[in-house]
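Every protein chain but one is kept in place in this view of the complex.
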Amino acid sequence: MALAQLVYPGAVHTRLHHSLGAYHLMCNAVNELRYKNVDISPEEETAVKAAILLHDIGHGPFSHALEHTLVSGVHHEELSLMIMHEMNDQMDGRLQLALDIFNGNYAKPFLYQLISGQLDVDRMDYLTRDSFFTGVNEGVIGYDRILKMFTVHNDQLMIEEKGIYSVEKFLIARRQMYWQVYLHKAVLAAEKMLVKIVERVKAIYSDDDIRLCTNSPLDYFLGSFNGNMDKESLELFCNMDDDDMMFAIKRWSNHPDIVLSTLCKGILNRRLLKCHLHDNPVNEEALERLKEKVAIQLGISVEEASFLVFSGEAVNTIYTSDDEQILVHFKDGTVKNISQVYNPLIHQTISTPVKKFYICELK
Amino acid sequence: MALAQLVYPGAVHTRLHHSLGAYHLMCNAVNELRYKNVDISPEEETAVKAAILLHDIGHGPFSHALEHTLVSGVHHEELSLMIMHEMNDQMDGRLQLALDIFNGNYAKPFLYQLISGQLDVDRMDYLTRDSFFTGVNEGVIGYDRILKMFTVHNDQLMIEEKGIYSVEKFLIARRQMYWQVYLHKAVLAAEKMLVKIVERVKAIYSDDDIRLCTNSPLDYFLGSFNGNMDKESLELFCNMDDDDMMFAIKRWSNHPDIVLSTLCKGILNRRLLKCHLHDNPVNEEALERLKEKVAIQLGISVEEASFLVFSGEAVNTIYTSDDEQILVHFKDGTVKNISQVYNPLIHQTISTPVKKFYICELK
Amino acid sequence: MALAQLVYPGAVHTRLHHSLGAYHLMCNAVNELRYKNVDISPEEETAVKAAILLHDIGHGPFSHALEHTLVSGVHHEELSLMIMHEMNDQMDGRLQLALDIFNGNYAKPFLYQLISGQLDVDRMDYLTRDSFFTGVNEGVIGYDRILKMFTVHNDQLMIEEKGIYSVEKFLIARRQMYWQVYLHKAVLAAEKMLVKIVERVKAIYSDDDIRLCTNSPLDYFLGSFNGNMDKESLELFCNMDDDDMMFAIKRWSNHPDIVLSTLCKGILNRRLLKCHLHDNPVNEEALERLKEKVAIQLGISVEEASFLVFSGEAVNTIYTSDDEQILVHFKDGTVKNISQVYNPLIHQTISTPVKKFYICELK
Partner (left out) sequence: MALAQLVYPGAVHTRLHHSLGAYHLMCNAVNELRYKNVDISPEEETAVKAAILLHDIGHGPFSHALEHTLVSGVHHEELSLMIMHEMNDQMDGRLQLALDIFNGNYAKPFLYQLISGQLDVDRMDYLTRDSFFTGVNEGVIGYDRILKMFTVHNDQLMIEEKGIYSVEKFLIARRQMYWQVYLHKAVLAAEKMLVKIVERVKAIYSDDDIRLCTNSPLDYFLGSFNGNMDKESLELFCNMDDDDMMFAIKRWSNHPDIVLSTLCKGILNRRLLKCHLHDNPVNEEALERLKEKVAIQLGISVEEASFLVFSGEAVNTIYTSDDEQILVHFKDGTVKNISQVYNPLIHQTISTPVKKFYICELK
């Protein structure tokens, strides 16, 4: 959860925990579906379990927070795929089926949907885990109940009719976790500070500046990396973790660049930028004035101040009915997308405005 | 929870547990409010704690399920009041302040609202407790968070602005518990069977029928009780509990009246009436035909069959904005009723249709 | 847990819960053993699960507390067997294998040992459950860990060497639950009062005394039952439950026999006899003087007073190395009884004096 622990101190759980948890739920899901006479071969079972264990392996330091900043232009799922391909080569093709399922190129779509869909075991694990470790019990969901409501028709993963209330709860819990945790304004501020740190280092990077250099793979991605993720780059990427980043932040907190040191000290001493959330876009003029104020205050340029005063959009992508669906299988045999089911709360949750506008500024 | 354990076997918790739990939450609520400089004297503290301990003392056997059937025309809160008055007499008036608060006749309305309001400790305890013991974790609420969001202005209990998401969760959890637990169709069937048992015994009661007599205070309320709850009646009422009722049901399961024995055996052997829930009122003609079928099947009159085939309304009284309110205290000092706050899920939850129509029939 | 709820109000869990819990552990145990290549056929699996579901079915009202009093001379395991035989007849012999296992007459002793042995799933469930519902967390054991340490050699259930600490914990937890819960002096007093109530009713029973009669199967076992548990008696026995007993106690609390009414009112109003536990046998003379005092106080005979003042032994049967054993399977292939394993705490726990002497008296 990147820096959520600055707000929710209990949130120190790791990606390893999440992967094991999602794997555990996948084991249960496979058992449930087999119990309902869904045909899953031993090879498919192994493959879908391998795929869920590896689904997040492409995450770098501080995962989502730095996803498009540290290695720009490469989505973590692409990285997961590259790493799985590499592993597949080393394992003489024994990961091929897992890869096919993970890519969505397998004849039984429900296996893919268990890994990555509106009701996948990934989401079920992280909602449960994050709400447990933050103590925000608005995020508690009935994952065991949802698993028991799973069914497969025409090779599509569906939910039985009597599971609608559990899905309702799931969608609402996700929405609540977004606003209370993932997009909590102090969490948002801390994670945007991380982004700005990386952006600032990239902006002032020079091989001659020994004080920016950390002697870790970070140096490569901040400096000479040209956007082409070849095999050597991938290996360096795999060797980076949160420790490198925290080490770097400690080191940079003494750098003479005032923008960089201010951001790094802010993270280390938990002096976060002040963050406001609004329903409407930020007034650009007001933002400009804030930047000017900070520029004068710190004796830096307005452009430099824009690392300490900035705005953006926080999007709560709960459910996009276009591409992904939750299908409901009714007792009478019919199948409907959940957006067609008459349930006011689900409708409302699905159609609720999902975008807020934030502004962060130096206190 | 009356007979919910026939569906959720874990739901064996008792009214004592609930009273102690609500008392515990009240202790926390008093501490929180004092911490925010709300003035609560030691006498008021004792009184409000006594009141919450006693708030449900007027419940008879199987509480809500038999509330208006066993002792018709007397609401359980009236009975609680009668018992508290009686106790107050025995305690030389030391319960007077608790009684004033419980009656809503005290100068600090927030003390009453802690006991009986939209966000009282009673509801917070039973939602938490019932969801724990049924395992329906859709009902989990953040009671500790809500307590921390309590505030008092103009002697009214309010919730701080940043507690809105917790209230949203609370309202939705209540709604989910109604449809998944309190109004679950098998729970509903079992509880209506209890009602029909009592109604049938009253209909055929005769002092001469030794097989109806149980040698417990039940006999009085089924037979000669005239609706006037005097001191003697109250004492008999206090001596009745679930054990008497279950004992009676076992006894009546061998009674020659086929309606009565069918209902009693149904409860004992968990052969419940079949229950259907509909959004629209039941078709009276269809109902009549069902009754006729059962009458022929069991060799009884249609009137008798109406104890085994019947319809009614299940009402989910989540929030009635008219009489009770959840007030929100905003940072800028303004106060709004929660129905005025812009939050689509709360709006939806509050305005969701709350009534369903059920039909129960002999399988 | 009979009347333990008078001391631990949370302890309202039922025999149904325990049976389902033990069944659940049995399912896990079968899975674990199969995973270790222990041969268990589908028929054996079904039988051992049926046997654990039914293992306690012979318990009457208030189970252990009234076991040898209400139906004297018949152990609850005999009654379970009788009922299972009856069910087997009705089920055309489909319970035969379950019966063979339950009787210890089956070629694979480990199946029996899972149901009834020093480390069976019965004990594992009740320790876990009782410590959860009482809140006495000294009784928490690592049941899932113990299950994972199960192994089978020469058809005997054993524990792997590295499970020794978990067994140590299990034995100590049992010991702690005995002294803190099962033999807690107020629990002991309440349960002995139940025994004395039944003994007193039997002593003064007369068909003419309508005030003793409850119109339930209790009447038969308190009166004309001659010790021969034939088929009719067994059916009556099966129709008795805690409700009948509590109903009877409420009825008898108004009986003119002062001994009986005193005991019954004591249970109902939680005015328990005072109980003392001693390491040495009770001084008989002192006991006699206490009886005389109570006899004078209540105007009853000394013999009658002996229902209100009495002594006895409380035995904590943790581990008797003679008949039952915990076998440990060492990595080097050797097998030892746990009493031969060098572990000071296990030795001490096994050899600790297990008997205390109690005296109960009217306060």
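Every chain is named by a letter (A, B and C) in the order it is written, and numbering of its residues begins at 1.
Please note the rule applied: a residue touches a chain if its C-beta (ideal position, glycine included) is under 8 Å from a C-beta of that chain, and two chains touch if they have at least 3 such contacts.
This is a predicted model, so every value here is computed, not measured.
Looking at the complex as a whole, the chain kept out of the display touches A, C. The residue from A:243, A:292 or A:313 that touches the chain not shown here is A:243.
The residue touching the chain not shown here, chosen from A:20, A:91, A:258 or A:335, is A:20.
Of the candidate positions C:77, C:168, C:242 or C:288, contact with the hidden chain is made by C:168.
Considering C:136, C:189 or C:267, the position touching the chain not shown turns out to be C:136 (whole complex).
Remark: the omitted chain is touched by one listed residue; of A:24, A:162, A:202 or A:251 this is A:251.
The missing chain lies against subunit C, touching residues 136-138, 140-142, 145, 165-166, 168-169, 172, 175-176, 179-180, 344-345, 347-349, 352.
Looking at subunit A, the residues touching the absent chain are 9-10, 12-14, 16-17, 20, 214-216, 239, 242-244, 246-247, 250-251.
Convention: only the chains that are shown with their structure count from here on.
Separation of subunit A from subunit C in touch steps, taking the shortest path, is 2.
Most remote from subunit C, judged by the distance between CA-atom centroids, is A. Each chain gets a centre from the mean of its Cα atoms; for subunit A and subunit B, those two points are 43 Å apart. Subunit B and subunit C, compared by their mean Cα positions, are separated by 36 Å. Contact of a single residue of subunit B with at least two other chains is seen at no position.
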